[in-house]
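Of the protein chains in this complex, all but one are displayed in their positions.
Let's look at chain A:
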């Protein structure tokens, strides 16, 4: 990844975001991302993001769980360890349903969480640039990437015109790096830096 230049606009309400995103995309600016303190339904669609297919991954893990556990138990009780318990059948499918089900759920859930962490690049000791510390508190932070053609002051005034309460320009690494959050990070200043509404 590389360090790029971004124009950052902070909104204090999720209401204007939909309109703002629409206008940004219409104006042809390169929308990097919108950081929000909680999920906002429909914003991903408005930004033109495609649906996630993480649930499809979950389905595949589930199928793996079902087939592997069933075939494993079949191999154990019909080939490797065919124990005769009062003449009961070796291939005891009804008795294997609980374990097959539990293992299916286990595979699907563990697999999906690992996939989620991989896709979002989440792990301990992973550090990322945060455009505004209050993006996890009460600000909705829209970040526009500057291309060689972009005029920063024009983007800044554009963001103000569509409702951003606070606008600034930042150079930032777009990817993640190994690090912890106690270093090189501006500490939270409290409510004193409330943006003027």
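Rule of thumb we're sticking to: contacts are C-beta pairs under 8 Å (C-beta built on N, C-alpha and C of every residue); 3 or more make two chains touch, one makes a residue touch a chain; residues count from 1.
The working rule: contacts and distances are computed from a predicted model.
Visitor: Consult the UniProt record of the chain that does not appear here and report its protein name from "NADH-quinone oxidoreductase subunit L", "Carbohydrate ABC transporter membrane protein 2, CUT1 family", "Hydrogenase" or "Methylamine utilisation protein MauE domain-containing protein".
Guide: Cross-referencing UniProt, the chain left out corresponds to "Hydrogenase".
Visitor: Out of A:7, A:24 or A:73, which is the one that touches the chain we can't see?
Guide: Residue touching the absent chain, from the options given: A:73.
Visitor: Please pick, from A:28, A:87, A:124 or A:148, the residue that touches the omitted chain in the full complex.
Guide: A:124
Visitor: Kindly note down the residues of chain A that lie in touch with the hidden chain.
Guide: 13-16, 18-19, 21-22, 33-49, 51-52, 54-55, 58, 72-73, 76-77, 80-81, 83, 85, 88, 92, 95-96, 98-99, 101-103, 105-106, 108-110, 112-113, 116-117, 119-128, 130, 133-138, 141, 176, 180-182, 185, 187-188, 191
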